[in-house]
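Mind looking over this structure? Questions follow.
The complex is shown incomplete by one protein chain, all other protein chains being positioned as in the whole.
Letters A, B and C name the chains as they come in the text, with residue numbers starting at 1 for each one.
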């Protein structure tokens, strides 16, 4: 029971972090960033030296953890900001569909760039191996990593909350997320806030990359995709533009997935995702604005 | 952005009302040039292909024609309603499998897909009959899903349509006895002549045109541009959306059936994210508000892909052979798409249609 | 010298021209009402001044600087504070946070913290209800309270010009009275320059000041609110009788 709770929390953590990364950017520029998953993949690949051999040549991955963590976060933030400056800045006034397709095209470019440098073969990496040990807690034997995932996610969420609540920049970002044009009319600098959002979102992608990378030990160009999809859904059912809603929905999706895996009979288990998506449709039908509707986020359709 | 003050509203309401009234015949005569020109474009491409006699090129153009069907199918819903759908490839999947169920040799079928009902196991149709039934099947599925989903709008609707795609994919990937699970379903007769695909693409274009000038299509486009005004003048938005959803679902199903016949195998993952995104990209790059945009988006992007691929293969310039590194094609494609969208945010055609005289908005 | 000057401003939304070659200027300390029927282009004009809506032609100057085509945040930094239609409070932020959003553009120095605190106090003195609920969510305020909040929010930026779009929209008449009462008192006390858009000219006649009447994207009347308001001319101008 306790174990199931931890399973749900750790999976939910990944979705919640992903959803947060998407919601942050959606908040300030109404962009559903499909390149987010590829930023995650990029962060993991950044640990390896470019080579198309089957054997991974570990490069930054050998750094001690106190250098490794900032390195990966910076990689994510850097790439994300770069995407903003080079691509998304040109789409500020475009309609959401155009932006979405542009972000998809950008993700495509990142993915095939990685593919060219590293080949399509999934590679392996031992990331933070010390975390792969089981630990005993409340009578349940858990992988240490699961615990760290949950703790780290909580720490990130608390840190981000403090940042958004206590700093000037956080205030501007929340104001901009809710009503971007009003915030600008109050002198909030659009570029600064948007770049800040991209940097934070990229750093979150880096955090996911670290957790996911240590959990799976795999480096794969597809690796961001499945998290990205779930995170995207979580962002919407959480209430687009609502950061709290995104996190809540991320955890709920993780929980739904784990609970269905436990509760469904073995023959129905392969259909687990169909049930999860069915639940998503139900949520949308009953709360089209999401679980926590962000006030003032009038949608432009 | 808040509403553009109310003067245009009254004007548009007028448009909507006018659209509901007479003159359909005049409208048809005024706009038929567009589908005719688009069809002529496809016919010209097909004739050139047949004249070259190259089988790989023939297959390439078949692929383009199938994509035209997909993108036109997407346009019918997305273009007219303004709601982005990620779910339509699900209907393509339904169409492709329906075609497989209806055309595979019964002996093979009963060993590979034993879970099919008996009458279906015994059925074996000609490909075009199967394609029509597949389109109907996809249309019915779209009706069922649409009934539930068309109440939603905006991004919630987009996500819900995506959830439909994911559900269809999960079910088709795992219902082994009926769909063969993730494994390929084989034995679908392969049609390598180009003509059926041309007919399918032209039919899709004319269906899209007929829907666009129908009362339902006009009302839906009015609702896309001015939802409040359209609702005020009595347009039942969910109903008109549902009509478009069903028509486009059926066209997607037709495309799926033809795609199945063009390669001879179907698997669920063919009809998932990458096909969704490539077809959506073609529509958006071409201009999602116009039928011409969709068709031209497919033709241009396909030509671009082909050109890049050709350069990847190596081009002789005098003595030197110049070849792009493998894999650069996708990167270049992505970059070019971004550039096009940055320069023309509403796509190459914007909201215009091609006509003989000059480009015209919104047919 | 005029604080705000518009010359030949034209605004278009794709095929529709909302404002056609409008020019006017206003001086420091002035109250100017722009009135006119729905669709006259008043709000478009205001949004163009704030830099939210692009102009198709013409020039806008604020305090002698050309602000045409400038980003909204830069215009705000030059001293324009906008209170848009529908108030647009940040519903998920607290009341105090709403007030603080606009203070970011002040220069940072040792005293900025103290200055912000005293500005806050000043706003709270004008609108005591805001102080009582300072940590509550702004979205939960009533319409009138929200209107007070956004005026307070505009004041917090120490603007040279406050532009308000339809402050009476959706408010009960007695609440509107309250809002105007405070607003006018404030104007007198601080020598504020006010640009107010209202659909009805009645309020302008009551308050006084200058009034511009717009219809069909153009200025049809410009003069003193009280003298204009009493005449037959305004009726004709408002409803456009003379055209038909």
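In this text, a residue touches a chain if its C-beta (ideal position, glycine included) is under 8 Å from a C-beta of that chain, and two chains touch if they have at least 3 such contacts.
The definition used in the following text is that contacts and distances are computed from a predicted model.
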| item | value |
| --- | --- |
| Record-based protein name (UniProt) of the chain missing from this complex, from "Carbon monoxide dehydrogenase", "ABC transporter substrate-binding protein", "Sodium:proton antiporter" or "Diol dehydratase reactivase subunit alpha" | "ABC transporter substrate-binding protein" |
| Displayed chains contacted by the hidden chain, counting the whole assembly | A, B |
| Residue among B:183, B:228 or B:321 that touches the chain left out of view | B:183 |
| Options B:270, B:292 or B:346, residue touching the unrepresented chain | B:270 |
| Touching residues on subunit A - with respect to the absent chain | 3-4, 6-7, 10-11, 14-15, 53-56, 58, 115, 119-126, 129, 131-134, 141-146, 212, 215-218, 220, 222-223, 225-227, 230, 257-258, 261-262, 266, 269-270, 273 |
| Interface with the undisplayed chain - residues on subunit B | 53-56, 58-60, 63, 111, 124-127, 173-174, 181-184, 186, 189-193, 259, 262-265, 267, 269-270, 309, 312-313, 326-327, 329 |
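The rule we apply is simple: only the chains that are shown with their structure count from here on.
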| item | value |
| --- | --- |
| Selected pair, greater C-beta contact count between A-C and A-B | A-B |
| Distance-maximising chain from subunit B - centres being C-alpha averages | C |
| Subunit A-subunit C separation of Cα centroids, rounded to whole Å | 41 |
| Subunit A: positions in contact with at least two other chains | 181 |
| Junction residues of subunit B, two or more chains touched | 1-2 |
| Residues of subunit B touching subunit A in the complex | 1-2, 78, 82-84, 148-149, 151-156, 159-160, 162-164, 166-167, 170-171, 173-174, 273, 277, 280-281, 284-285, 288, 325-328, 330-331, 333-335, 337-338, 341-342, 345-347 |
| Subunit A - residues contacting subunit B, complex | 32, 34, 87, 90-91, 93-98, 100-102, 104-106, 108-109, 111-113, 115-116, 181, 225, 229, 232-233, 236-237, 240, 270-274, 277-278, 280-281, 284-285, 288-290, 298-301 |
| List of subunit C residues in touch with subunit A within their complex | 50-52, 71-73, 75-77, 81-82, 84, 88-93, 97-98, 100-102, 104-105, 139, 153, 157 |
